[in-house]
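Below is one structure. I have some questions about it.
A single protein chain has been removed from this complex, and every other one stays in its place.
Labels A, B and C are assigned to the chains in the order they are written; within every chain, residues are numbered from 1.
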Amino acid sequence: MSDTLDIIKKLAEKDVNEYITQAADEGRKILGYMCSFVPEEIIHAAGMVPYRLRAVGSKETRLGDTYYSAINCSLVRHIFDKALNSEFAFLNGVVFMNGCDHARRMYDNWRNAFQTQGLGPEFLHMFVAPHTTSETSFQRFLDELRDFSDVLEKHFNAALTTEALQNSIAIYNQRRELLRGLNEMRKLPEPPIFGAEMLAVQSAMTSIPVENAVDLLEQLTIELQNRRIDGEGKLRIVLAGGAMEEIEHIQMIESCGAIAVADNLCTGGRRADVSVEEYGDPIAAVAKRYLYEVSCPRMIDEFDKRSASLEKIMKDYRTDALITEKLMFCDLWGGENFLLKQESKRLGFPMLSLEREMYGGGEGQMRTRVQAFFEMVRNRQS
Amino acid sequence: MISAGIDVGTRFVKACIVKDGEVMGWAGQDVSRDIDRVIAGVYKKALEQAGIKKRQVKKLVSTGYGAKLVKKTSFTMSSDRCAAKGAFALDPTIRTVLDCGGLFLTVTAIDEKGVFERALSNDKCAAGSGKFLEMSAQAIEIPFSSISQYAELSREPYVISSNCAVFAESEVITQVNHGRNNTDIIAGVLHSIAGRAATLFERIQAQDNVALGGGLAAVPAFADRFEQMTERKTVSLPMPPQNFGAFGAALMAQQGDPFKEGSRRK
Amino acid sequence: MIVAGCDVGSLTAEAVILKDSQVLTSKIMGVRATAEKSAVCVMDLALAQAGLKYSDIDACYSTGYGRQAIPFSQKNISEISCHGMGAYWADNSIRTIVDIGGQDCKVISIDENGLVQEFIMNDKCAAGTGRCLEVLAKALDVELHELGPLSQKARKPINLTNKCSIFMELEVMQHVYKKRKARDIAAGINNAVAKRVASLSKSVPLKPNFAITGGVSKNVGVVSRMEKLLDVKFTPLTVDPQIIGALGAAIFAQKENGNHD
Partner (left out) sequence: MNNPSTENFAISRAALRASRFGAMLSRYPRALGWVRRLMLPLAIQDENSFNKHFRFFILLAGCAMSDPKDLKALGILSRDLNAYMENVMDEASDKPMVWSEWNLSNEILRAFDVRQYVPETFAIVSQMAGSDAAVEMIERAEEEGMAPEHCSAAKTAVGALLANEAPKPDVIISSSHPCDSVASSYQTLQYMTKVPMFVLDTPYWDDDKSFKHYENNLWDLIAFLEKHLDQKLDWDKLREICANVNQTNHYLQELSEMSRAVPSPTSVEPLLLSWLGRMAAFGSPNGMEFAELVHANARERLRKKRSFIEKEKIRMIWYDVPLVFAPLFPWLEKKFGAVVVSDFMGRIQTVPIDTSSPETMVRDLAKTHLYCTMVRHTRGPAEFYLEEFKKIIDEYSGDCFIFMGHQGCKGGWALRKMFRDVCREAGLPSLFVSSDIFDKRHVTEEEVKRQFEDFFRSNGLA
């Protein structure tokens, strides 16, 4: 049994943790953010701790529903519900992103709640990323990153030097490398870690200061050297999708006779895929990494690339099947699911798409489907 | 003057006879295929209870989802307004009426003169309705009248979050199969319906005092949960809440031109 | 060799006992408070009828919603595989199975060994399930088993447009209030459900022969409408469609525990 893994799993189960409170006590500002496009390096270089908002621990969306409607994504409703319950009171600011329509409206709703109900914090910023990867978009994005740095500097009275940014890039790259190391181990026939556990690791790492993350990951890497999971008779699967934080859900999938050895989840392995270049203009390097490598269906002109990278993952990790995860009412992943389904027919890999509401139950039906899918994959293999 | 109100809801038909603002009699019955018979029957029962002949009724007003099915009415009126009218007549301190019916939750805000201000209904999905409670209770074999008793016994309500009433029901069944107590489940169902009612309540930015109307309000455990969630007390009125709509309609009938009253147009 | 299969669904529980590939007994009953109780109960009945004891059974597999909670089963298998296998066993020319149960519906494509090759299961909405039929039948005030025969007599079926089963109920009520004929409404209900299932089945390769299982297969209205929409004929099965799931589980038990020769 691995101690560090237990520590990390505990971290994943909660929204506030001692590392964050400690950082706050030391006077570091905590900045919440919503989406994988928000550059953590820049926030970090301004002396702050980026913290990804999660719905974990939320039971209902009662208050969130006073703003959002029943056809809005449950993740967003849960997170905003938590905000209205002052569960994010420890944040010094929130950065929103025009990721999807549901999430970007949180910028509006949060401001409204700030004005009408005094919901903190005061610093609410909209960070805008283009939807295409053209040169024009790149220039625009570069500009946005510079503006973002300026805003942080001004509002928090911080000095965001090139050197600081270079350091931040280095340490985030270190975190990425460590995560990649773990992923590398998952390629083994007997991986050291379950997919559910790995998701816990990945989610926890976005809720603590990066320095602590690196320490924990280093220990975890050592501890996992000798851990092996018996993969005998289990299918190797890859998960793809947007935000995913329900660890029990992956446990359920794995309990049907599989190990999730790889993922392309927004809150998962995709963040660690590619490092930021450590030479040249650091802002440009960050821009390049975030515009071209986040690999999200909100980018309209790069499905081929996304599909190719998924195909590569499936080959590298020798997976038997793909499971895609989407939340109800998500246009972006709905469309992506359809495209992946076509690709699965073209390339001949089995694929199952699951739709769920965040913390929404319905396990019985889901289990039947997953189990039948695994039985089907085995039938096809034999 | 004697007037009558008939509320043809999604689940029940209710009738109420009023004489000069006083209730004389009322009756209610499940809707069924032969709706005309049901309406006639309910009306007749209410008249009998009031001891009044049909021809003595000067004016008849209908309300509710199927208001148009009632024949020979003076006019029809929307149910949110009738429920508010009824509740306000019983207690003029009331500013908000939450009508929890078979398929719709409606919240109505009124001003200090009882004039309608605004109303809101729940989102189109049935998981926050009386019907859902009935279906769940049926699925786990709890008689409707004992729902409150069962819910009180629950220590750990299992909250069902599915948006769909039918799927929520199947989740209920799955949970039963997993050995969960039916007390926890019914408490969870009540919790989720009350949650939706509370959201609606928040949305309209309701003022005190609050009255609960509709068939669901007759379930004490529901009202309790609702109060807990919103941290407000609701006023209990001297009439079964399911009857507010029909009562309000009958009161409307007593007035001259109902559309002028409370008109907000400048 | 004696094997058994047990299917605990949401409404009914079934048990099947096989002896040397012959059905010895089968039993159907309504579910009890928990899946475990239902399973024990139905298996007791089946065993009693066959005059056997638990220890006589060489292997027992379970399926259905309650499949994980069954104490005496060695393995649980999804309903989808079991329905595929059960239908295949009943008639081995079957390649496509449409199963419409109480809580969901599935279209299953199997290979020449009865193993699942492809399947689809409804997940978006409850419309298109047996439960939806029950709710609508109740709104129309007819018994469930009358719905099929009644709809066969329809001349001008109504068109139910709503996607949501609860609101479909309201729509049915409105038609009732408008004094539309019960048979036309019944046909409208069956057509709506059949249409749901038919559109689901488009994403699975439809290979002949076809079979329909699950409780709703007893509703002739839905079945004949499905045949029309999919342009296929369903092969009647020799066994009661409701026990197919349990039967499939028993066959799996036999396959995986018998001596392969």
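Some notes on this structure:
The definition used in the following text is that a residue touches a chain if its C-beta (ideal position, glycine included) is under 8 Å from a C-beta of that chain, and two chains touch if they have at least 3 such contacts.
This structure is a prediction, so every number in the text was calculated from the model and none was measured.
The hidden chain, counted over the whole complex, makes contact with A, B, C. One of A:Lys29, A:Arg298 or A:Arg356 touches the chain omitted from the figure, and that residue is A:Arg298. Summary of contacts with the chain left out: across C:Ser21, C:Asn92, C:Asn113 or C:Ser203, the touching residue is C:Ser203.
Considering the full assembly, A:His131 is the residue among A:Lys59, A:His131, A:Lys187 or A:Lys312 that touches the omitted chain.
Set against the missing chain, the residues A:Tyr33, A:Tyr67 or A:Tyr172 yield one that touches it, A:Tyr67.
Residue positions on subunit C in contact with the hidden chain: 124, 161-163, 167, 170-171, 174, 195, 198-199, 202-203, 229, in rising order.
If you put the missing chain back, the residues of subunit B touching it would be 65, 76-81, 116, 118-120, 123-124, 203, 205, 259-265. Contact between subunit A and the unshown chain involves residues 66-69, 71-73, 76, 98, 100-102, 104-109, 111-112, 116, 126, 128, 130-132, 134, 136-137, 139-140, 143, 297-298, 300-301, 303, 328-332, 334-339, 341-342.
In the analysis below, only the chains that are shown with their structure count from here on.
Comparing chain pairs A-C and B-C by the number of C-beta pairs in contact, the larger count belongs to B-C. Chain centres here are means of the Cα atoms, and by that rule the chain farthest away from subunit A is B.
Note on chain placement: the centre of subunit A and the centre of subunit B lie 44 Å apart, centres being C-alpha means. Centre to centre, using the average C-alpha position, subunit A and subunit C are separated by 40 Å. Counting partner chains per residue, subunit C shows two or more touched chains at residues 65, 103-104. For subunit B, the set of residues touching two or more other chains reads 124-125, 167, 170, 174, 177.
Those residues of subunit A whose C-beta lies close enough to touch subunit B in the complex are 59-60, 62-63, 65-66, 69-71, 328, 357, 359-365. By the touch criterion given at the top, residues 123-125, 159-163, 167, 170-171, 174, 177, 192, 195-196, 198-199, 202-203, 229 of subunit B touch subunit A in their complex.
Residues 10, 31-33, 35, 65-66, 69, 103, 124-126, 131, 164-167, 169-170, 173-174, 176-179, 182 of subunit B are the ones that touch subunit C when the two sit in their complex.
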